[in-house]
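Report on the following structure.
Excluded from the complex is one protein chain; the other protein chains are retained at their positions.
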Amino acid sequence: MSDLSRIGVAIDSALLKQFDELIGRRGYTNRSEAFRDLIRDQLIETAAELPDTVVVGTVTLVYDHHVRMLSERLTEMQHQAFHNVLSTLHVHLDHDHCLEVLVLKGRASAVRKMAEALISTKGVKHGRLTITTSGAGL
Amino acid sequence: MSDLSRIGVAIDSALLKQFDELIGRRGYTNRSEAFRDLIRDQLIETAAELPDTVVVGTVTLVYDHHVRMLSERLTEMQHQAFHNVLSTLHVHLDHDHCLEVLVLKGRASAVRKMAEALISTKGVKHGRLTITTSGAGL
Amino acid sequence: MSDLSRIGVAIDSALLKQFDELIGRRGYTNRSEAFRDLIRDQLIETAAELPDTVVVGTVTLVYDHHVRMLSERLTEMQHQAFHNVLSTLHVHLDHDHCLEVLVLKGRASAVRKMAEALISTKGVKHGRLTITTSGAGL
Partner (left out) sequence: MSDLSRIGVAIDSALLKQFDELIGRRGYTNRSEAFRDLIRDQLIETAAELPDTVVVGTVTLVYDHHVRMLSERLTEMQHQAFHNVLSTLHVHLDHDHCLEVLVLKGRASAVRKMAEALISTKGVKHGRLTITTSGAGL
């Protein structure tokens, strides 16, 4: 964050106006911040395609806690890969359904494999993996 | 979950073989479960496009906690919309960086708007929204 | 394209270096052009979410031309909505398979509906819709 560059960008005025409106609607108060976010997003997406990049991933799972042995199975899977699981969050959505968010860290390939195993477990109704990074260097 | 239908599906054998290999690699032990997951994923994706569907969303944020007043600002934004925030999880990724996961619930348009506001906050280096549902009816 | 603005963007030097490497690998020789492409992509994606925006879409279809009456059915569907179909391209991929690209123009909702109808036709093995715009104003 310390060493800041100031660059000039040439943009057609009509295009710039539309961009300013878009980022205004999204809540940006600072155009440079919007550019930096676009850049970081591209870098993270590209890096996450390489299996050996160390990434942080959050897995969102929705499941019915009445399914027999399901919580036990999910917990067991996490313990087998405990060094990849940083933390978890649990929310009781309604009488039947739980939402669990797991924060994983590791090589992109390992994070993906674990997310797929959790999502494919019987009784898990929906699951999604979001990949980000530790933020270092961005 | 109680009322189960059994349907017949006609698939070219070569295609079925490739599908079985794919879901095997993803960890499925049961072909019906893989079909159900494909169906739920399509339904959630389609429903989330309508602004009035009630959804559950998880927002993953990575930020540098040294940025002045950033934590305060993020906390303040959450309190202003506290009825949409079910829970949050915080992980210290390294000396500088925090990861925060927020579980939001509300109309898809409100969940999206709040996620955009959080992600666009200065100092937040990366953010992503994942949309799912409470699981009821799926 | 006539009226050009020149804006200043503040970026951490380490982040800028990574961005320059990324766009270099993608073939950009000009940093402003990369920024403009990021902006246009965001604008088109956001606009295409609104059902009434006029968009241009290309639909890619792969199908087996041996399936009885399939070509006739696809042609018939195009003629029923001929005012939305600007042009088509046909490639014989191998002994069995054809690839057809259709360029559609119309309201986003109409373009999506027609693409879904084509893709869901029996015998069409794979289909995808790409949405862009006429480029005016970008």
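The chains carry the letters A, B and C, assigned in the order they are written, with residues numbered from 1 in each.
Throughout what follows, contacts are C-beta pairs under 8 Å (C-beta built on N, C-alpha and C of every residue); 3 or more make two chains touch, one makes a residue touch a chain.
Remember, it's a predicted structure, so these values are computed and weren't measured experimentally.
Contacts of the undrawn chain with the visible chains, over the full complex, involve B, C. By the touch criterion stated above, the residues of chain B touching the omitted chain are 1-16, 18-19, 22, 31-32, 35-36, 38-40, 42-43, 46, 137-138.
In the full complex, chain C touches the hidden chain at residues 1, 23, 25-30, 33-34, 37, 40-41, 44, 56, 58, 60, 62-64, 66, 86-89, 91, 93-94, 96-97, 99, 101, 103, 105, 116-117, 119-122, 124-128, 130, 132-136, 138.
In this section, only the chains that are shown with their structure count from here on.
Between chain B and chain C, the least number of touch steps comes to 2.
Those residues of chain C in touch with two or more other chains do not exist in this structure.
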